[in-house]
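Every protein chain but one is kept in place in this view of the complex.
A, B and C label the chains in the order they appear, each numbered from 1.
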Amino acid sequence: MLESLVFYTLAALIIGFGVLVVTTRNPVHCVLCLVANFLCVAMIFVLLAAEFLAMIQILVYAGGIVVLYLFVVMLVNLRRPPDARMDGRRQTRFGFVLVALLLTEVSAILVYSAAHPSSLVAVAPQRPAVGNAETIGMLLYTDYLVPFELASMLLLVAMVGAIVLARKEA
Amino acid sequence: MTPITPYHYLVLSAALFAIGVLGVMVRRNIIIILMSIELMLNAVNINLAAFSYQLHNAAGQVFAIFVVAVAAAEAAVGLGIILAFYRNKETLNIDDMNIMRW
Amino acid sequence: MSQFDTSELTLNMGPQHPSTHGVLRVVLRLDGERVVGCDIVIGYLHRGIEKLCEHRDWAQIVLITDRMDYVAAASNNLGYVETVEKLMSLEVPRRARYIRTILAELQRIASHCLWLGTHAMDLGAMTVFLYAFRERELVLDLFEEYCGARLTYNSMRIGGLPLDIPPGWGAKVRRFCDILETKVPEYEELLTHNRIWRDRTTGIGVIDGDDAVAIGLTGPALRGSGVPRDVRKDEPYAAYSEFEFSVPIGAAGDTYDRYLVRIEEFHQSIRIIRQALDGLPEGPILGKVPRLLKPPAGETYHAIESPKGELGYFIVSDGKAHTPYRFRVRPPSFCNLQALPRLVTGHLVSDVVALIGSIDIVLGEVDR
Partner (left out) sequence: MTHTYLVPLLKILVLLNAVLVSVTFMTLLERKVIAWVQVRLGPMRVGPYGSLQPIADAIKLLLKEDITPVRADRFVFTLAPIVSMVPALIAFAVIPFDREATFFGYQVPLVIADVNVGLLYLVSITSIGVYGIILAGYASNSKFPLLSGLRASAQLISYEIAITMMLVSVVVMAGTLSMTGLVDAQYNARVWYVFVQPLAFVILFIGGLAETNRAPFDLPEAEQELTGGYHTEYSGMRFALFFLAEYANMIVVSGVAATLFFGGWLRPFPNVAALWILDYIPGWMWFLLKTFVFLYVFIWIRATLPRYRYDQLMRLGWKVLIPLAIANLVVTAVLKVLL
């Protein structure tokens, strides 16, 4: 009961903030909506017993990546008159068609799978103990060591790339 | 109210993903397009977490963490490119970004 | 490629800003936080003192000079009265010269206390501010006992002094010197060897001796660059020729050296005051001055070492009127302020406040 209530509230917030991200004209407000959206998603993760993931979501996404976005938006806004920030629309019709197609596809899959429940989904949704950091850590450093190292390489490359790109040329 | 099933999460995730797609298609400001991509990545994360919960398997969360790492890398490089571009062209309009080099 | 990359930000510091020591306005051009250019806008405190003096008689001007460097009023008085005495070739009694020296040195201590407090405050060391003001308060008390005023003293007369020192005043000054001698190490403990203080001041606003001379720096700001120029030594006035004291100089010419120079001047001032009190002669305090002051036609320039640098007066008398024909001040703050744009360029916003503090300006004197 309570879980449903929390879920529907969060879902409404997520969708609402998502829509705002896409529709708001002022980029700074967009970034704010994005942060709110990410925080709600983090709470969804808590609902899914993935506390560690939720914290990572807040720490890395909301506290790190989006700050970067905010920074860039602010730096860019600085040098422009306010009216130049306004943002027209493009590809609107095509976008909506694409989204409609996407949603149709997803709902078709949902209807189909609801009619033919597969063995995978049938596992009882009781509260499992997979949320804690220990389990994830074990998996990360044993089964998924190679992807993990690759991810760290990716981050390193991205860091170097970002520095090279952002550096002013003398 | 019906109990919350994975379907609920999947619908939520699909909706969020759709919003992200819409943002990429509709907006002109490249920063907001990047932000819409972040929205889509989050939709994916919701899916991963939901299945991980459903299947009692933490692997889903591990992959969600990889997604976060990729998103961080993407943001760093993407924003770096945007800044470099902006310094040269004084615009963020994606329609103006139509040449491979300058 | 980087032709559009001129993202300069113009930052208007002042005239209402906590660290511009009054109503100085500094227009900074910033690249990020780095200063690439700096314009100084002055005049917010302009009262037309020089013109005003041409319409007051000779004795009244003493009072107006108080209002220039209002944290070192006695030095301003001294510079003016000595200029007029030079113009009129008046003989000043020795006792008056001694007391003038004591007053000027006390004033130097008070001014340096104020400088130290605000300079440290600008760099975020808030306690030094109150410590320094505590000692400044003692000086003000001494002045109050001497002439009844705490800020604008009107403490000198052409040809001597208006008042003799009150009984017991000398002992109080001695006691103050003893107190200050224990307190200066206290300031130094908080600053001189403090890692953050050194990081904030060493290498900031370096100017070498030749440049400093070329730009017209005087006072501690010049001596910090290693030029041993001190009017008290080079062209002694009052009773300075009779005392022993040394002129501290810096080596690197940065903010830290200017700080050290001023700290050492505390000690030198104490030394001078003690010698003056020891050798204080008896005698009159006012020389033979005509009732009606009317200096002969002529012009003269006379400078003294005010706490901030060389304070010079250029006075022209036409020998007819009871007022100066032309009155012009060479204020040390004004001339030293010219170095600011040169000092701050290339440094960060935080250093700007350090440098404004380090050249020690008073806007009342800059704008007059």
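Simple rule for what comes next: contacts are C-beta pairs under 8 Å (C-beta built on N, C-alpha and C of every residue); 3 or more make two chains touch, one makes a residue touch a chain.
These numbers were taken from a predicted model, which means no experiment stands behind them.
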item: Partners of the unshown chain among those that are drawn; value: A, C
item: Selected residue (touches chain absent from view) among C:M121, C:L260 or C:L293; value: C:M121
item: Residue in contact with the excluded chain [from A:V22, A:V35 or A:V99]; value: A:V35
item: Residue of C:R200, C:R258, C:R274 or C:K308 touching the missing chain in the full complex; value: C:R200
item: Missing-chain contacts mapped onto chain A; value: 26, 28-29, 32, 35, 39, 51-52, 55-56, 58-59, 62-64, 67, 70-71, 74, 77-78, 131-133
item: Interface residues of chain C (partner: the chain not displayed); value: 9, 11-12, 17-19, 33, 120-127, 130-131, 134, 190-191, 194, 196-197, 199-200, 348-353
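The working rule: only the chains that are shown with their structure count from here on.
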item: Whole-Å gap separating chain A and chain B, where each centre is the average of the chain's CA atoms; value: 6
item: Cα-centroid distance, chain A relative to chain C, in whole angstrom; value: 62
item: Chain A, residues touching no fewer than two other chains; value: 79
item: Interface hub residues of chain B, defined as touching at least two other chains; value: 90
item: Partner chain B, residues of chain A touching it in the complex; value: 1, 3-5, 7-8, 11, 14-15, 18-19, 21-22, 27, 30-31, 34, 37-38, 41, 44-45, 47-50, 52-53, 56-57, 60-61, 64-66, 68-69, 72-73, 75-76, 79, 87-92, 94-96, 98-99, 102-103, 106-107, 110, 114, 120-121, 123, 125, 128, 130-131, 135-136, 139-140, 143-144, 147-148, 151-152, 154-155, 157-159, 161-166
item: Complex contacts: residues of chain B adjacent to chain A; value: 1-12, 14-29, 31-32, 34-36, 38-39, 42, 45-46, 49-50, 52-59, 61-62, 64-66, 68-77, 79-84, 86, 90, 92, 94-95
